[in-house]
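One structure, as structure tokens, below. Some questions next.
With one protein chain removed, the remaining protein chains of the complex are shown where they sit.
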Amino acid sequence: MFKKQLSIKNIVAIGIGAAVFIILAKFVSLPSPVPNTSIQTSYAFLALMAVVFGPIAGALIGLIGHALNDAISYGSVWWSWVVVSLFVGFIIGLVAKRIDIESGVFNKSKLITFNVVQIIAQAIGWFLIAPVLDILVYAEPANKVFVQGLFAGVSNMVTVGVIGSILLFAYSKTRTQSNSLHREL
Amino acid sequence: MKKPVIEFNNYSFKYHSQVDPTLKDLSLTILEGEKVLIVGPSGSGKSTIGHCINGLVPFSYKGDVIGSLKIKGEEAKDLDIFSLSKIVGTVLQDPDGQFIGLTVGEDIAFSLENDCIEQKSMVALVEEVAEMVEMDRFLSSSVHHLSGGQKQRVSLAGVMVDHVDVLLFDEPLANLDPATGKYAMELIDRIQKETNKTVIIIEHRLEDVLHIDVDRIIVMDDGRIVADMNPDELLASNILEEIHIREPLYVKAAKYAGCEVTEEMKPSKPLSFAVDKEKLIAWYESTDSIIPRGKSEPILELNEIAFQYHAGHETIQGVSFSIEKGEMVSLIGKNGAGKSTISKLICGFEKPSSGTIYFDGQDITKDTIKERSERIGMVLQNPNHMISKHMIFDEVALGLVIRGVPEQEIKERVESVLKICGLYPFRNWPISALSFGQKKRVTIASVLVLDPEIIILDEPTAGQDLRHFTEIMDFLVELNRNGKTIIIITHDMHLMLEYTPRAIVIDSGKKIADESATTVLTDAEIIKQANLKETSLFELAKRAGIREPKEFIGRFIRYDKEVRKNWQ
């Protein structure tokens, strides 16, 4: 099943998706109300790509995008957090079929599905996986990494919830058939 | 006898996403070693023919096929896209999309890699092909350091390395400046002669392709073949004019002058074209010359502007010019000469390292992007880079909404701009339903709504056929008449010649000329520096013995505009 999913288009989507993920991570982070933290728009994009191209593409965009960005921006890769991006991309991608964004419809029930899944995925990722790996690998103090995870998780949930939903809505609009249009005077 | 390579037999194709078939009952045979040009306006189906030949239809773009298409004697639908790619090599229009490797060598090797060719033989093959396209000295260069023309040559090498039988070029001239385009055509011609491959060129810039010899021209309109003949025969006919394909200017001029153009006059080459000189001179003497526009106040002045991206390397060096209120000016120069940087400096996207910019006599050098955008609007080349809303109305209103303009005023201003742009009937349409030209109008409208005095457009007509070209340009002329000052960044020589009386030429960050467009396009030195090409009208006028060739060009343009006005 995996072999079949990785069509050329998916491979290209992973590559270009990772590039866009990196550019967004580097250039489009918004100053947030909490001092010294910023809103990472790249996760909203990751969510969109996962919904459009499915779980494998979502996971790999998260993995490659995050790892490459760490590497070229910071000179080393924080694997404990990269794993979270992979996980979040994968889990959100699992609802791709159910949301079926190509149909051009992104209604309330799909919006709810999307947000429930993204919140669960990010909760597991940021509240559990990231801190536990940080403790295991770096022996960082538990309370510190859990607070960090909490901040990152909540801010990413809000970002994906708001910007991700806006992006999905905008994307679904471009898929609508437009044969019922007529000129108005 | 030559063998047929491509045979369409009563072939029709309809995309799944469309209601009507794009190709209708097509029958066409292309023989081994032939050089064929396919022309046609946008939407005529000429690109779809290309997709059918290389297999993107129906393997990538799904649809219904009726009839038969044989490639080298085999039914195309029985082959797969990989076997087809061994027969037909395609050079796509977008050089950045096709250039997949990081370096020249890697990109040329791409299909060899996919064939699991051993590295040693791969290196040898790549070198051999790179030499053919004169890129052998650049094998380790990164894609990011190449010009558009070089990227295209690499793409060509990348398909030749497969020893394909057919080379298919999809609008090879669309992204090239005139001199590079001319060189590209010569290269294609040379390679065809050396290797005797079949060459198919899909392009609507007829005069530029005819710089080399082609065996046949296939004219497409509305999914059908309306002509299939040799260039001389085609140019002698009225077919091109009927479907609004731009004829070579020298042929057009002869037709305006009342010369009967026949196949025997060899109209496909300006040098061999046996034109009736007397008639041409008589027409020249009877037409009016262009009335120069009166002087007015300067609205934009650049004074000794300098700029550098990296310390120590000045991208722009001491550029000064002044633009008058109500002018329509073109800013030209080859890729990387600095014309885009100048436009960014004017809009405040970049800050000059020294020099001053005046607007209406006021120093605006220190103004922010937002402040300047109310005086100077910038329209990007790719409309998709500007559009962020779903509905036309919202897109145009965006700049006003952000500025907190009251709702009632927004409605009035947006509606009035939509009326000017001819988009009012579509105001509640989604932008995705619009054509490229209409999208372009939306982006112009979204800039216009802030009521700037000056509008700068980057290649507004790139890749457009004559009808859309005329539509966009006439719209700009209309805006210009209503008092807007317009600056166009372009390397389209027709645009310069026909629409912008004045041209500012930039080379290596310096201004090298500030003259009338006619002077620029007849000055050998400037033409060379700015990668332009001399207009064929100049040659025609000289050969006819007209003493003022520039004046001849001016009169032709004036006359031509009058004629084309009647199309709309």
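As written, the chains take the letters A and B, and residue 1 is the first residue of each chain.
The working rule: a residue touches a chain if its C-beta (ideal position, glycine included) is under 8 Å from a C-beta of that chain, and two chains touch if they have at least 3 such contacts.
The rule is simple: contacts and distances are computed from a predicted model.
Its UniProt record calls the unshown chain "Energy-coupling factor transporter transmembrane protein EcfT", which is the correct pick from "Gluconate 2-dehydrogenase alpha chain", "Protein-export membrane protein SecF", "Energy-coupling factor transporter transmembrane protein EcfT" or "NADH-quinone oxidoreductase subunit H". Considering the whole complex, the residue from B:L28, B:C52, B:A109 or B:I504 that touches the absent chain is B:A109. Between the chain not shown and the residues B:V5, B:V159 or B:I557, the one that touches is B:V159. Of the listed positions B:I66, B:L271, B:I369 or B:V563, the one in contact with the omitted chain in the full complex is B:I369. What subunit B contributes to its contact with the hidden chain is residues 54-56, 59-60, 81-82, 85-86, 90, 92, 94, 96-98, 100-103, 105-106, 109-119, 122-123, 126, 143-144, 158-159, 162, 344, 347-349, 369-370, 372-373, 377-378, 380, 382, 384-389, 398-399, 402-403, 446-447, 450.
One chain is missing from the display, and on subunit A it is touched by residues 6, 8-9, 11-20, 22-24, 26-33, 38-39, 41, 44-45, 48, 60, 64-65, 68, 71-77, 79, 137-144, 147, 162-163, 166-167, 170-171, 174.
In this section, only the chains that are shown with their structure count from here on.
Subunit A and subunit B have Cα centroids lying 38 Å from one another. On the side of subunit B, the complex with subunit A involves touching residues 19, 390, 425-430, 432-433.
Every residue of subunit A that touches subunit B in the complex is listed here, in rising order: 170, 173-174, 176, 178-179, 181, 183-185.
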